[in-house]
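Note that one protein chain of the assembly has been removed; the remaining protein chains are unaltered in position.
Just so it is clear, A, B and C label the chains in written order, and each chain counts residues from 1 on its own.
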Amino acid sequence: MRYSAFSIFKQALAGNLGWKPAWREPQPKPHYDVIIVGGGGHGLATAYYLAKEFGVRNIAVVEKGYLGSGNVGRNTTIVRSNYMLPGNEPFYEFSLKLWEGLEQELNYNVMLSQRGIISLYHNDSQRDHYTRRGNAMMMEGVAAEQLDRDTLKKMLPFLNFDHARFPIIGGLLQKRAGTARHDAVAWGFARGADRLGVDLIQNCEVTGIRRESGVVTGVETTKGFIGCNKLALAAAGNTSRVGEMAGLKLPIESHVLQAFVTEGLKPCIDHVITYGAGHFYISQSDKGGLVFGAEIDGYSSYAQRGNLATAEHVMEEGVTMIPGLSRVRVLRAWGGVMDMSMDGSPIIDRTPIDNLYLNCGWCYGGFKATPASGFCFAYLIAKGESHHVARALRLDRFERGFPIDEAGVGTQPNLH
Amino acid sequence: MASLIPCPHCGTRPRQEFSVRGDATPVRPAPMAADEVWNDYMHVRANPRGRIREHWQHIAGCRRWLVVERDNFTHEVFSVSDASLEQGGAR
Amino acid sequence: MTAFRLAAGGLVDRSQTVPFSFDGARLSGHAGDTLASALLANDRLLVGRSFKYHRPRGIVTAGPAEPNALVTVGSGARRDPNTKATVAELYDGLTATSQNRWPSLSWDIGAVNNLMSRFLSAGFYYKTFMWPAAFWEKVYEPLIRHAAGLGRTDLPRDPDGYEKSWAHCDLLVVGSGPAGLAAALVAARSGLRVILAEQDFALGGALLSETTRLDGEPPVVFARRVIEELQANPNVTLLARTTVFGWYDDNVFGAVERVQKHSAVVDAARPVERLWRIVAKHAVLATGAEERPLVFGGNDRPGVMTASAVSAYANRFGVAVGKSVAVFTNGSSGYRTARDLTSQGIEIAAVIDTRTNAADTAPDGVRLIRGGSVVDTKGRQRLRAIVTDRGGFEELLACDAVAMSGGWSPVIHLACQRGGKPVWSEALQAFMAPEVGAGLVIAGAAAGHYRLSECVEDGARKASAVVEALGHSVAGFDRPAVGEEVDPSFTALWHVPGAKSKAFVDFQNDVHTKDLGLAVREGFGHVEHAKRYTTGGMATDQGKLGNINAIGILAAMRGVSPADVGTTTFRPFYTPVSFGALAGTSVDEHAMPTRRSPLHGWAARNGAVFIDAGLWYRSSWFPKEGEKTWRDSVDREVRTVRENAGLCDVSTLGKIEVFGPDAAEFLNRLYCNPVLKLPIGKARYGLMLREDGMVYDDGTVSRLGEAHFLVTTTTAMAGGVLSHMEFATQVLWPDLRVRFLSVSDQWAQMSIAGPKARTILQAVVEDDLSDAAVPFLAAREVRLKGNLKARLFRISFSGELAYELAVPAGHGEAAADALMRAGQPHGLCAYGVEALNVLRIEKGHVTHAELDGRVTPDDAGLGRMMGSAKHDFIGKRLSTRFGLTAADRAQLVGLKALEADKDFRAGAHLLKDGAKPSTLNDQGWVSSACFSPTLGGHIALAFLKSGRERYGEKIVVWDQLRGVETMAEVCNPVFVDPENRKLMA
């Protein structure tokens, strides 16, 4: 059923008893053209675009938990396209453009809120770095603005201008960046895919990948064997474990990233703000909670929980950036498992196995990529070649010597 | 592990005293080993869920590199040893 | 008037009157009150407004699970929004303000949402606000944002301080109720180091509001006796006002102690809150159990409270929550409350028991309605009456409070924070803590032992097991004789059928039964989907009261057991913790430590302007009188160095001494250029790669002896390089016989650069400094006049004749002063890192502005340094990868401005003349730029695709971020003295 103000009015008068399920709960068919492993944002977006844009209709998404149970429901909801390297920037800008039409596209309010992201910098070399980045964005046609200290003081008077160990000297603003309601993105794509006939199969864990004469023929699951012509992995956080079932060893380590939310407050922080003398970032949700985080905990982990030392460090950075946070109380901390790749950038590519496709390595930045990731992965699966904005995101870029290393720290995943 | 790590030289210490590098399993290949061997060493990780070996340095303590053998799901530590003992090398 | 202070009873100190204010009204309570008990004593039932519908709300609980009674405590910069009145300790001068209402608590315009509620069903916002597209952000979202949120802050700087501390113990006991006290007592008597943490300001837990006698006395007497014994034991730390909020790996607990949150006057010498990191060998969770609300129509009206809260207000605080209280229960606990109230002379309107065949008996004279239910409540901003239903027969029953008891849920939050999933107990109709292994046990009501005698016994038993596990012998204690006990059995009832109005499950977020029905209907029946779709359990109480009922309702709707529905995930923090407490003292200027160069005092005396460089403060430039801008000073310093000489503090460079028979071999593998044949007494530029073939750091390598080297690193990478070297020796090549030590802090190091450097230095140094004696790249020990041993290196970053002189750090200032004096006749000046930067750009030397981690030696024009003949070095193998040797890689070039009035800035990009800006057309970027006083124009170092083939090309320097586009000529990056004549002079 189509959602609208009218449908809400009509249903309300009927006691809200007439709403239909947002998606079906189908039993798996014996065989699909494409099976997507992972019912998170990327998997669901892939299914949606495959069906909508590339005419593939016989698709299943298999999800070991509930739809959106992975990182799409655990992130800090930031959407932006302020990258520096040519392998990344066009991709993320493509993604942001898709975000900008997503609500109408999906008939689902994902609450995209283009509040602007301000990346603070604290010394000349950081300013130079952000200048390089801002100009790289503008080369791609993405608007960016440099804000000086005085402008920032007017815009964000609550920042720590006077007692900071590393004084704020300016910031880079991308106005079109912002946040979106994370769960709604998964639900919107799920509902959209379902309406195009995609089978969304929850509580269905893949336990094996069946191969015959070198090609994948289907997946063993907790709901039995399901055959397919093409298998697409979109299981970030657990990519290595699923990949291993097909004999793939990948340039991925799994790490935990913590995120936090405070008690609800009346609106007090309008932008997404990132701290340049650390990794802290913060924004305020529509419900009033301040949503924030910083760096990954740094060690290999599949546990979706973080440690206290990192949490304390995050708070130190937070109070140092915004002293007025001191009396605000933090409500909840949680953790997500990140596919940390060897250069900090993602992979959307074919694999050495002909009909096995790979979408992984999103590190801590997968949410903003959701629409483009789905679109480009669908493109790859349908056409057998990379979409032009995703051409650099190859699996073999490491051995060939074409890393996309935004942080410039090399092949140590926990440094990205 | 995520709160305390038993350093074989210094005793049990908070995680803050350590820095972590990553998988301790890959062994640096011989200089002229094949491209694939070097690629595996540098870029490819088994990344299992469960028992792993990881390089940590007791950076604010004895500054020794350690191999922490632990479970990356439960975070239980099985053993911590000085990394230099791994390849039978001297100290 | 309904609620009031009883004439006698309770643990409050009636001799102390404590004035406070609520929404401007001056009120008073007693010492020992919470804000909630004091508000009730003043008949303030209406305390807040709910999140979504802005419904009037009162106090529901007497503890940390409170969903409704959230207020802002304090004023000005000491405002604490969203404070639970039920745990806020009353103090003299406390000012509390209600939240989420406008213009006032009793007349809140937001309550219009309540009238619209049928259109605002769960998730309604996902289905609308999409047309026209621009309206979401311009109109709808701002409206939602302003309606949402709870307390208000404009983020003022916090005047108070915080502190963090570590603590270690054999046994941590969380909770000081009967189980906790028994556990602590057994452990303490058995010789363990014990920490007992209690979130309340008073120790005693449930014993404070319990009426069952222990050893014939009120339970609080027993509690006091135990507490006194514990206090006297030096091995015991009692922490009241301390909430254990998190259980982390390795049995480390996070706790926050509210040191001064109960005082209007804050002692600045002490923290207001202290964070404890408690390293516990073992822990006993004696966190008690939470009473469940009943989900019935109108259950959110002010005056409806949990029965245990009603009892606590009567027994502990001496407050009657109403004059005529209806008890609505599905178990025995409601009867206990009825007895507690009647014994205090409070009228019971009726006891309504949802069970038909319960054996419990109501107090004499109290009407008992078995098999009945409450289906609605009446009253505007406080309860006036309830509508009961028995067998379809409805009755309006006047009362001014309802004590509801929906059964009990053990508080297992901490035990489930590390991934263990709660286990459903069919017998107890509750989720229990999972087996979590050694180190943590659950005792008392938290383990499902609800009777008082069981709690004491269980606490003692669990502690005894810990004592034994630690190898101590158990010292016993005589169990108190327990008076008449209540067995709080109940028959689970997740929602009361027949509700005539909204029956709330999550009070704060206004989630009612129909929302859950809608969620299930729309496919959001999974407990996580239901939470995220309805927002149930996401409020500041994190579902402490409501989640269990939500799970029960979902289970019923889906036709499964609560075990199949499961819980959402328990995560830190048990109750919210302030940023300040978690951050502690490492904030503001103390966020990171400061490093001071041994020449800091010298630089300050010479008028230096300092900038941060990592943790260091480095002298940036040295303004002289009459110089108006930093450029004036820097230009002068550069010219002085090029013409005369300058002195610069380079102490912050990393310095590592390397020893051992394999030192040369080790360094040969560490650097990409050859080191093996470096002669003693000589230095060499060293380039260090990462294993992936990218440049990691650069510096110098000096050979001080056959098996003794000194290497330097950049300031920024000093720590990283040391670690990298430790990794290489300990992990990669443990067989190499080499040892090394960072000696960075031992030496004050200064660069003396310029054509007159030798003359000036010679005035201070005993040894012969002639070019023959100390040629370019010499590295040797010298003696300064006045008998000070020093190290001298003839190395240059500026391209001038230059030396670096190192003296023991404490002597640095004196040595620098001596040089300044000696140099005065020769025009020597002090110069800072800005001038140093200009000098090195002019000479085409790279820094980390160029070596940004994505640059190969060849990109930086240093490809010839690679010791390709070497068998092995870090980075050798992977530097031959195709991508790292591709012909179109960006290479280091120089740029000369062609438009004199336009400058360059680092971060600009490069475009071919006439090319359209696009990522595809992007030719490179500017890494460093400056005005060159030597050349009299703007110059830059840049990375340009195939740049070394493009010298002479005119190119666009594109800095759209600043709105500047300018033309430049591509050139060799060495702008000054390419033949190195000055260097070798």
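What we mean here is this: a contact is a pair of C-beta atoms (placed from the backbone, for glycine too) under 8 Å apart; a residue touches a chain by one contact, two chains touch by 3 or more.
As a convention for this text, contacts and distances are computed from a predicted model.
Asker: Which choice in "ABC transporter ATP-binding protein", "Monovalent cation/proton antiporter subunit MnhG/PhaG", "Sarcosine oxidase subunit gamma" or "Autoinducer 2 import system permease protein LsrC" gives the name that UniProt lists for the one chain left out?
Answerer: Answer from the record: the omitted chain is "Sarcosine oxidase subunit gamma".
Asker: Given that one chain is not shown, what are the shown chains it touches?
Answerer: B, C
Asker: Of the residues listed, C:G10, C:P422 or C:P598, which one is in contact with the missing chain?
Answerer: With C:G10, C:P422 or C:P598 as choices, the missing chain is touched by C:P598.
Asker: Among C:W102, C:W131, C:W166 or C:F882, choose the residue that contacts the chain missing from this document, as touch is defined above.
Answerer: Final answer for the missing-chain contact: C:W166.
Asker: Of C:L207, C:V220, C:L516 or C:A822, which sits in contact with the chain we cannot see?
Answerer: Among C:L207, C:V220, C:L516 or C:A822, only C:A822 touches the chain that is not shown.
Asker: With the missing chain put back, which residues of chain B would touch it? List them for me.
Answerer: Missing-chain contacts on chain B: residues 9-11, 13-14, 16-17, 58-64, 82, 90-91.
Asker: What residues on chain C make contact with the chain left out of this view?
Answerer: Interface residues of chain C facing the absent chain: 161, 163-168, 193, 269-271, 277, 279, 585-586, 590, 592-598, 601, 616, 657, 659-660, 737-741, 743-747, 763-764, 784-786, 788, 807-815, 818, 821-822.
Criterion: only the chains that are shown with their structure count from here on.
Asker: With centres defined as the mean C-alpha position, give me the chain A-chain B separation in Å.
Answerer: 29
Asker: Would you give the residues of chain B that are in contact with at least 2 other chains, written as numbers and ranges?
Answerer: Residues 1-3, 14, 19, 21, 42, 73-75 of chain B touch two or more partner chains.
Asker: Would you give the residues of chain A that are in contact with at least 2 other chains, written as numbers and ranges?
Answerer: 303, 307-308, 399, 411
Asker: Could you pull out which chain B residues touch chain A in their complex?
Answerer: Touch list, chain B to chain A: 1-3, 14-16, 19-23, 35-36, 39-40, 42-49, 52, 54, 56, 72-75.
Asker: Considering only the defined contacts, which chain C positions touch chain B in the complex?
Answerer: So the residues of chain C touching chain B come out as 166, 248-252, 277, 279, 418-419, 691-692, 723, 726-727, 729-735, 737, 871-872, 876-878.
Asker: Inside the complex, what are the residues of chain C that reach chain A?
Answerer: 51, 78-82, 118-119, 121, 124-131, 133, 136-137, 141, 144-146, 148-158, 160, 162, 164, 246, 248-249, 252, 254, 275, 277, 417-419, 514, 518, 521-524, 526, 528-529, 532-533, 535, 538-540, 542, 569, 571-573, 576-580, 582-584, 586-592, 594, 611-613, 690-694, 696, 848-849, 852-854, 878, 881-886, 905-909, 917-922, 925-928, 958-962
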